[in-house]
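The complex appears here minus one protein chain, its other protein chains still in place.
The block that comes next holds chain A.
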Amino acid sequence: MEKIYSKGVVLGYRRSQATQYPNISLIKIEGVVSREDSTFYLGKKVCLVSKVSKSAKNPTGHKISWGKICKAHGSSGVVQARFARNLPPKAMGAPVRVMLYPSNI
């Protein structure tokens, strides 16, 4: 399939050992292994595609949660993202699409 987005995975929420902050999700983007590499993706929109029951309003049954990558996380290319509505815990490990817009090139 022709894709114009980068694949990513939701790792979980930003957290310390005993406290988690669900307003920020951590995203691991495919091919991004350093903090320097991740600077390209800062500001880019991210979306989580999930399936919901089909209805008249949503005939395809696709639910898209939009967010944006706000900052780098650590030195290995992991990235923090804020979503319009916090991601559900079910999304941990789920694939995510990192779009190429808003573009800076």
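Convention: a residue touches a chain if its C-beta (ideal position, glycine included) is under 8 Å from a C-beta of that chain, and two chains touch if they have at least 3 such contacts; residues count from 1.
We adopt the following convention: contacts and distances are computed from a predicted model.
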{"item": "Chain left out of the displayed complex - its UniProt protein name, from \"Beta-amylase\", \"60S ribosomal protein L6\", \"NADH-ubiquinone oxidoreductase\" or \"AP-4 complex subunit epsilon\"", "value": "\"60S ribosomal protein L6\""}
{"item": "Touch criterion as defined above, residue of A:6, A:25 or A:80 at the omitted chain", "value": "A:6"}
{"item": "Positions on chain A contacted by the hidden chain, ascending", "value": "2-6, 30-32, 37-38, 40-41, 99-105"}
